[in-house]
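One protein chain omitted, others in place.
Order of writing sets the chain letters: A, B and C. Residues in each chain are counted from 1.
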Amino acid sequence: MPAANSIDEPILTVKDLNISFVSKYRDDRQVIRNVGFEIRPGEFVGLLGESGSGKSTLGNAILNLLTPTARVTSGELLYRGRNLFTIPAEDLRILRWSEISTVFQSSMASLNPVMTVRAQMEDVFAAHRGASGAKREMTVEKSLDLVSIDHKYLDFYPHQLSGGMKQRVALAMSVLLSPDLIVFDEPTTGLDVVVQKSILSRLKTLQESMKFAVLFISHDLGTVMEMADRVMIMYAGEVVENSPAADALSGVAHPYTIGLLGSYADPRDAEINIRYIPGRPPSLDSVPVGCAFADRCGLATQECREPKIPTAEIDSPAGHRSIKCVLFGSETSDPLPAPTIFDEVGQQIDVHHAALGAGEVVCRVEDLNKTYSTRKGLKHTENHAVIGVGFELRKGSVTALVGQSGSGKTTIGRILTGVEKPSSGTVTVAGVDVGSLKRRTLRNYRSKVQLIFQDPFQALNPASSVGYAISRPLVNHRKLRGSEVREEVDRILGQVGLTPPSEYRDRLPHELSGGQRQRVVIARALAAQPEIIVADEPISMLDVSIRAEILQVLNELTRSNGIAMLYITHDLLSARLIADEILVLHEGKIVETGSTNQVLTQTRHDYTKLLLSSIPNPWQSRRNVPSIPAASSTSARA
Amino acid sequence: MTEVETLVPRETPPDRPAKTVKRRNGWQVVWSNGKARTGIVILALFVAVAVCAPVIAPFNPKDSTLPPGLQPGGAYLLGTTNLGQDIFSQLVYGAQVSLIVGLLAGVVVTLIALVIGLVAGLLQGVVDEILSFSINLALVVPALPLMVTIAAYSPVHGLSLIIFVIALTGWAWGARMKRAQVLLLRSQDFVTAARFSGDGLWRIVFRELVPNMVSLVVAGFMGAAIGAIGAEAGLSFLGLGDPSTVSWGSMSYWANSNGAMLTGQWAWLLAPGLALSLLITALTLINFGIDALSNPQLREE
Amino acid sequence: MKKTTKIVLMCTGFAMVLTGCSPTQTVNSGTSSGNAGMISQLNFGDFGGGSNPQVNFNPFSPNKLSGTNLIFESLMTTNHANCDSVPDLATKMTWSQDSKTLTFDIRDNVKWSDGKAFTADDAAFTFNLMKKYPAIDSFGLWKVLTDVKATGNTLVMSFNTSGIPFQQQITEQMIVPQHIFETAGDPKTFVNGTAIGTGPYVLGTFNPRQLTMKRNADYWQADKIKVEQIQYTKADGGGQVDQLKLANGGYDTNAMFIPQVEQAYVQKDPAHNKYWFPAGSSITLDMNLTKKPFNDVNFRKAISGGIDRKAMIDKAELGYVTQASQTGLKLPIQDSWLDPSVADKGMVAFDASKADAALTAAGYTKDSSGTRLGLDGKPLTMSFKVPQGWNDWVQAAGLLQNDMKNLGISVDVQTPAPSVVEDARATGNYDMVFGVQGGECNMYRNFAFPLGSSFSAPVGQKASSNFARWQDPQTDKLLGELAAAPDADSQHKIVSQIQQIMVNQVPMIPLWYGAVWFEYRTANAVGWPSKDDPYAYPGDQLLWLTHLTPAK
Partner (left out) sequence: MLYFLRKTGLFVLTLWAAVTLNFLIPRLQPGDPAEAIVQKLAGQAQQVDPEQIRAIRLMLGVPDTSLWNQYWDYLNALVHGNFGLSYGYFPYSVTHMIAEALPYTLTLVGVTQIIAFVAGTGLGAWAAWRRNTKIDSFISLGSTFLSTLPFFWIALMLIYVLANTLHWFPEGGAYSGEIVPAFSSGFVADLAYHAVLPALALLITGSIGWILGMRNNMVQSLGSDYTRLAVAKGLKERRVAWTYAARIALLPNFTGFAISLGGVFGGTLIVEQIFSYPGMGKLMYDAIGNRDFPLLQAIFLITTVAVLLANFLADVLVGVLDPRVRRQSS
């Protein structure tokens, strides 16, 4: 436990850190640029950034776990005054875990698959026999109690535990030696929203009782803002803002922070407003001179392109703020910019809704059941994935199918697309029962139904060009030939916003960003001119700042082309944004259904309520902060 | 995940033209690997020697009119055999056989493995069961004894036999790998997407699956070629090859059975072994580069 | 881990060297010290039995170990250098006038090595055992034998036809002790580990690596045996390793092929290392006489002259052999059988241009590209099957391929496994193969096996020895007369006529005499048969063992 008198002394100080990835075969890439910050005892610090911002490298650097190709080119990493980069290896080893411990992103991979939970936890004690008496008070059992895991799981192997349990084990392991600082690297990514919520609240409780400091690395600003005392926002290898959480939410912050926050809202609000930041972060090979964010910033001026961008040091009632933006000047005496100017940051998404029940029914699902039977030895188990589900899809309208993982929502999507056969019940499209289709007729059916996948990285053949991917439905389903194909490909590329088409037609998927790929996937689905599109979590793998943008594209295209869309998601906020009707699925059954507004504002079922409460909302836990400042002003304008 | 920076592809904002994007095709990835580059250069040298053998070799390798049993030196760079054949010329011509065996056996093995792997991976049920069973069977039947037996009892000896024997015993591993790869690929979203795009089976196989197996296929080919060259040498050394073809294996065989060790004709025994070693080294080095294609973790950074 | 283990292994190795645990090169040839006038030990090299020899001293077994012929004796011993029959267990052999009865006088005072007396009954038992078990009657003696009976110290054999062609096989049959073999059960599967015999040596020690034979002090001519012990050592690795051992003086005698024998063996110790490679059977070019163009005598004659036998002898055979006579005789040993009218003793001279002309004259013209055409106008191509691993033959075939190429004929040399060649040869499914013919003392066997129509078979069926499928009534008639010819004169006459057939009809083309390998060292023992003193053949061990004396 940190001594009382050191409460204001930082336990960790990072000074002017620069890290590059070096390679014999290409220029060095500087991934961490002049980063400096402090963490004080018991402080909960969030480190935020999109993929590629360097936040994980920074986390690894603090743990001194950089891969051999990463070089610290300059800077210091001081833990209670000792530079971790230079202290003797044995000193560092002893310091590890007893002072700084960590929880990695995926405990699937971070627990040794061939050792029991107990063995892996006891390893820590074996390695730190010299740890002080206080630290020995904790036992393996006690730590499990802290995260509410039954002791019997100690003798289990990691693969026998669920993802959430593994992460709790990792959490328990991290506090074994009562460290003063724990680094969490995306600890809940990949977990179900409800599980995520429970783990985070457990972490918060533990932190409050054990008083360790936390560095919480995440891409999810909403989650971090709920918990952190202070947040650091990274962009292109730099910390662009380092502020108390309350200040970051105040509406006066780095434009990038504002932009990121624009992606969050409470879906229950009568009117919500979501903004996104157009464009992509720069490649680390060629970070532009001056402010790296300038290219995407609506407020950028000539000043932002100057080589030296000053960092404003601001004292606020909540604490100290550092913001690297010309808007804030360089002197503490400089006045804060007015909140209203941030209205220009990011772009508001523009979505349309159809009235419930409008449009002709193109697909009718009646009393759908799907049972998987598995045989294990002589034991025969049945798993009812879908139970008595029925709904309709209408032309030009979006139906959201909302549920946790394992709720059966993906199975419904697969049945609807003819990939799987239902156990009973019917899916009728244009008078034909999809379940009865054979090979030949199924192919015809697929021209009417298209899929948009969750993972844009998997959905495109890495070996084929964008133009080829989009041309296939044109050739196969629409029987276009020669120049017709080419013209149509270009037209569709334009529709999904990949302009000029000539720029994208011949590219291979790996040359595109995640958002661009998802646009290509959408384009391919559109190319078949389907009547129905099934979109399975189409934005969950994308960076937060561009999710809204993709939603907008989806919304626009289904409605303007008169397509019925089944939007499968776990995320009620995104459902709120584009769906006309929401079906809430729980354990294979539809537990609540109705128009979007009805479901969200007059929620009846507890499960829906649970889902709603799991949505990260930066403002939720800080009711003292005015709600959605940017939203009020822009909605007025809309 | 570690090193997110290196794994996430480089991204270009839509508003920025993509001219900065350099496409690194397979060849460039392999060539950028220092080891592979060395291997390619050595291999190219061997190919050159094999192609230009008639120019490089001072004598016909089978011409037995030279003075027999000479030590290296003078007109006979590596001496002559007991039959009066020029060893250096034999060495030069031997490159042809090794390269041809490597190439042909590699192609045959790879083709068999690819076809069986594809069919087994694509067709489920009985066909897959039978093919998987054959693969497993072929993997457990001891290869060398089988090779030796077939080679020993074959009515005809020659390159085609060697290639046949190598193909017969060497396809299974590749087939298993390729089957696994097909199973992995066919469950990928982009294959589903191709089906939804209305593509037929053959198009899916040749446009979606095969292009994504290229590095595996090439690596399999290199492995098979290395194995084939080694097997040819081994079989020839056991006297089971075609003793009338001039290959490095048969040179070793003749050197050994004619007492090169005894009479001190070092070059006769040493040269073919070293040449083999150098050729296999070259191919192994190239394989490192190809590994890097399929396994980015092994890429040299 | 690896390091330590290796060191341990090395240490064991070194420790053994240091403690005198003898490395191989001291497993050396014998020494002549010991009893005055005696040779304490000679090293004879390999003792057969494959890679993992097992006890087998059964004279009837094809897998018997070397040394079995020193334990057992036959009625007479053939001296292959001059084809004389030398008395052994029999002192005398008499043929009846009609060649249908053979009487042996059995030697007295011969004892089995277990002390029991050897009698004519043992000899009779041996032959009658072969009657009971045809599988051990290797030469099919009971096809002609009708009865074998011992009376006192004589052994009388009766034949249903002339027994002369079988004389050598009968006299050379090793005689086994009745008191052991009659209780041994099936002689096919008996391994005879006690090895009780009458011969000059008895079994010393045996393990799969080494076999020693001890001098039998009770041997009936023990006074002539000066070698106390004979040691056989398993050949290591064959080829090179064994050759090296030979060159380093590891063997007192051996019968192995060694390349460049002068350089690799004699030069290593010119005072003691000697060799003599006398002639064995003829190595012939056997042509499938049922096929074109081999069925044309003119063709056969022509290509015979186009074969550079000297090149084969010098290159493929390393000069170890001599050219074979077209007569089919083994010269010079069988010089006395030579028909004087045969020019140059039947040695065909190499003359490519003459052969070329002869072929053209016989109707085998060349086309514009120099390809020789058959009588049907198609290019002449033929295959030549050579057993894989028979390296000198493979190389000789390569040379023949060259010779034929010079004549415009393309020959495809194939090297399948030996058994495949045998199969092809027996069934007549070949163009050309090498054959091993003649070279025996018995003229009937020399010519009947390759030329007799009864040893042939139609193509597709297995011929027993006339693989070329020479079918000639005249030859058959002569062979019949030869089998029955009682005296040397009549035999000579018939053999002369057969030589004429060989020379004029060329049913096969003898190329060279296969060499009988024989290396010996005079460091410990002298008196070996040699080129200069060919009193016996290398295979006549009993004959030269009684000649060996200690080196000075």
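The rule we apply is simple: a contact is a pair of C-beta atoms (placed from the backbone, for glycine too) under 8 Å apart; a residue touches a chain by one contact, two chains touch by 3 or more.
Just so it is clear, the model here is predicted, and its values are computed rather than measured.
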| item | value |
| --- | --- |
| Among the chains presented, those that the missing one touches | A, B, C |
| Among C:P87, C:P418, C:P486 or C:P534, the residue in touch with the chain that has been omitted | C:P418 |
| Which of A:F21, A:F44, A:Y79 or A:W97 contacts the chain that the document leaves out | A:W97 |
| Residues from chain B at the interface with the omitted partner, ascending | 1-2, 133, 136-137, 140-142, 144-146, 148-150, 152-155, 230, 233-234, 237-238, 249, 252, 256, 261, 269, 273, 276-278, 280-281, 284, 297-298 |
| Footprint left on chain C by the chain that the document does not show | 1-3, 5-6, 9-10, 12-17, 21-25, 27, 49-52, 54, 56, 61-63, 134-140, 188-191, 205, 207-210, 231, 233-238, 241, 244-245, 280-281, 283, 390, 392-393, 417-420, 422-424, 426, 436-440, 445-446, 449-450, 455, 464-465, 513-516 |
| Those residues of chain A which, in the complete complex, touch the missing chain | 63, 65, 67-68, 93-98, 101-102, 104-106, 109-115, 123-124, 126-128, 157, 159-160, 173, 375-378 |
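The rule we apply is simple: only the chains that are shown with their structure count from here on.
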| item | value |
| --- | --- |
| CA centroid of chain B to CA centroid of chain C, Å | 46 |
| Distance from the mean Cα position of chain C to that of chain A, given in whole angstrom | 89 |
| Whole-Å separation of chain centres (CA-atom averages), chain A against chain B | 46 |
| Per-residue overlap in chain A, given as positions that touch at least 2 other chains | none |
| Numbers and ranges of chain B residues touching at least 2 other chains | none |
| Chain B to chain A touching residues, read off their complex | 1-6, 8-18, 20-21, 23, 32, 34, 188-190, 192-199, 207-208, 211-212, 214, 300-301 |
| Chain C - residues contacting chain B, complex | 239-240, 243-244, 247, 258-260, 263-264, 315-316, 318, 388-389, 391, 394-395, 398-399, 402, 413-417, 419-420, 424 |
| Contact set on chain B toward chain C in their complex | 62, 64, 68-69, 82-84, 152-157, 239-240, 242-244, 254, 256-259, 261-263 |
